[in-house]
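So the structure is just underneath, and the comments pick up after that.
Omission of a single protein chain aside, the complex is shown with its protein chains in their original locations.
We call the chains A and B, going by the order they appear; numbering starts again at 1 in every chain.
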Amino acid sequence: MAGNAASLARKGETRFEHRSATRDPLIVRVLVLTVALGFFAIFLLLPLVVVFAEALRKGFETYWAALVDPDAQSAIRLTLLAAAIAVPLNLVFGVSAAWAIAKYQFRGKAFLTTLIDLPFSVSPVIAGLIYVLVFGAQGWFGPWLRENDIRVIFAVPGIVLATVFVTFPFIARELIPLMEQQGSEEEEAAIVLGASGWQTFWRVTLPNIKWGLLYGVILCNARAMGEFGAVSVVSGHVRGETNTMPLHVEILYNEYQFAAAFAVASLLALLALLTIALKSLVEWRSGRTQSREDAP
Amino acid sequence: MSIRVEGIFKQFGTFTALDDVTLDFPKGELVALLGPSGCGKTTLLRIIAGLETADRGRILFDGADASDRHVRERQVGFVFQHYALFRHMSVFENVAFGLRVKPRARRPSEAEIRRKVMELLDLVQLAWLADRSPAQLSGGQRQRIALARALAVEPQVLLLDEPFGALDAKVRKELRRWLRQLHDDLHITSIFVTHDQEEALELADRVVLMNRGQVEQLGSPREVYAEPASEFVFGFLGSANRIEGEVRNGRLAVPGTDIALPVAADGARQVTAYIRPHELAIARGEGDGIPATVRRVLELGPLARVEFVTSAGQGYEAEIPRSELAGLALQPGEAVRLVPRTLRLFPRDAA
Partner (left out) sequence: MAAAHASPRVLPGFGLTLGFTIGYLSLIVLIPLAAVFLKTATLSAEQFWAQISAPRAVASYRLTFGASLLAAGINAVFGLVLAWALVRYSFPGKKLVDALVDLPFALPTAVAGISLAAIYAKNGWLGQYLEPFGIQVAFTPLGVLVALVFIGLPFVVRTVQPVLEDLDTEYEEAAASLGASRWQTVTRVVLPAVFPALVTGFALAFARAVGEYGSVIFIAGNLPLVSEITPLIIITKLEQYDYAGATAIASVMLVVSFALLLVINLLQAWAAKAGRREG
């Protein structure tokens, strides 16, 4: 514990504030803090506060009615479903990609890593569009799908696909640097001691990456539940059927049901806050185990 | 178990790590692979373990070809340079790991595992740390736990990669003695990699000197130190004065002068001469020897070290007993003669 506190002091802002060479003059400090916190308040804090204030503007009953509305309920279910499919898929992918990239040397590794990041640099609208081009009525598989009476676009599968696309890199990009940094020595030690590949993965690798994994899952889930643009393109906006929560917010807003729109939005904002809280918790936990390991 | 490596060749990209290495490691011996970094010693160790595959060549365990045997089946104990202790497991679980991952049919009972692990922890004198996590151990303790973990699977061979590399000087010396004792008790064929000549000479039964992917010399510590087979070995083991000169009429011509050769040499050729500091005598007055001035006298321990410089700017170093130094009463700036009692000549290309 003592080592922990010492490392905190070494790391923290006191290191800068207590040394004359790195201490800013009072006037500078006041100015920087005013600008920083003012900017923070207007651009980050205010939008958050407004969501809840607007949601409760017409009283708690209106708020509650908006949430128990059958269309809202179905939107919540669809959002949960999409995340429940997209997150595990990308979890398996993330672990698999990180294993291949971090544990082996092969040509084209850097290129592969860049390709994995690709969905982050593609506009969500284009993420929706590409599936329309593949599965839509005029798309590659459109005629075949129509013959077999399968709907992908303007239906749930399209929403799931778009969600998988936009959350694709989250877990992989969390795990790749983590596993690269941990190296393969522990895995090699396990193999030398007679462990099989699966035993090595479950007993040695997984416990070592669990915090990074959880971190990635939290971020992946937040994006999966909150995605708007991509899902909007492939959804078709059928109330009670192909509406996710963010799409439901849009519909209510465009119908001038502002209080109801903000009520549903407030659920998503709560999700965002929960995400941030969990994320901080994971950072704190993993950071703590990290510094404990560094201690001796 | 005896080990033989035969014609091992390994390349990483265009870099040749091992160039046709053939070596025998007799049963029960403790052998050091010694050389500068990048000489291929760690690669050779990893190939013996099965962690790396050679491009060409064979590995024989007790005469049987083990080249294609998976590392899991080679029954080697490997101690990693940074120990590779499983950071999320206790010390006990680390040592027990090799027993727990055995196929069910061959896995010992829980009680048997406990007995075995505690026995090993006793052996490395760290039973009291069984419940700690690796992060709570000192470097030397981690090293011993890594060794206990490797021994748990009853290996036929023990391989150690820079076993003392990450430790400070004092712990290093203690552990060295302890490892030697452990080896004398267990008599497992052991190979360790090191770049520290003192460590290799003090600890090993036999030393393999490697340079640029090739074996320079193989022999007992005394042999390799006293009879270096190559210029590289002479330069790498212990300190040495190195002079470039020419053999002419049984004398050695060096810049500024020529001296009588204490060893037989005929013909005329370009050579590099190596003289150990303790083989350099200091004389005064007229006579044979290399004229030099005293630059610095260092009196530390039983041997004193004296540094000289010639008029040509070449530096020399001599080691003499303190008692002898007192008799000489050398003063910095004083002119003396340096007379090699013995030296070793290696031919030099007249490039």
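Assorted remarks:
Keep this in mind: a contact is a pair of C-beta atoms (placed from the backbone, for glycine too) under 8 Å apart; a residue touches a chain by one contact, two chains touch by 3 or more.
Remember, predicted model here, so these are calculated numbers, not experimental data.
The chain that is not drawn here is touched, among residues B:Ala17, B:Leu51 or B:Val207, by B:Leu51. Touching the chain that is not shown, out of A:Val50, A:Ala84, A:Leu206 or A:Val238: A:Val50 (per the contact rule at the top). Taking the complete complex into account, residues 11-17, 19-22, 24-25, 28-29, 32-33, 35-37, 39-40, 42-48, 50-51, 54, 92-93, 96-97, 99-101, 103-108, 111-112, 114-119, 121-126, 129-134, 136, 138-140, 161, 164-165, 168, 184, 187-188, 191, 196-197, 200-201, 219, 222, 225-229, 232-233, 245-247, 249-250, 253, 258, 261-262, 265, 268-269, 271-273, 275-277, 279-280 of subunit A touch the chain not shown. Taking the whole complex into account, subunit B touches the unshown chain at residues 50-53, 55, 71.
Keep this in mind: only the chains that are shown with their structure count from here on.
The mean-CA centres of subunit A and subunit B are about 52 angstrom from one another, to the nearest whole unit.
Taken together, the subunit B residues at the contact with subunit A in this complex read 49-51, 71-72, 76-78, 80, 82, 84-89, 97-98, 101-102, 135-139, 149-150, 152-153. Within the complex formed with subunit B, the residues of subunit A that make contact are 185-186, 188-196, 199, 203-204, 207-208, 292-296.
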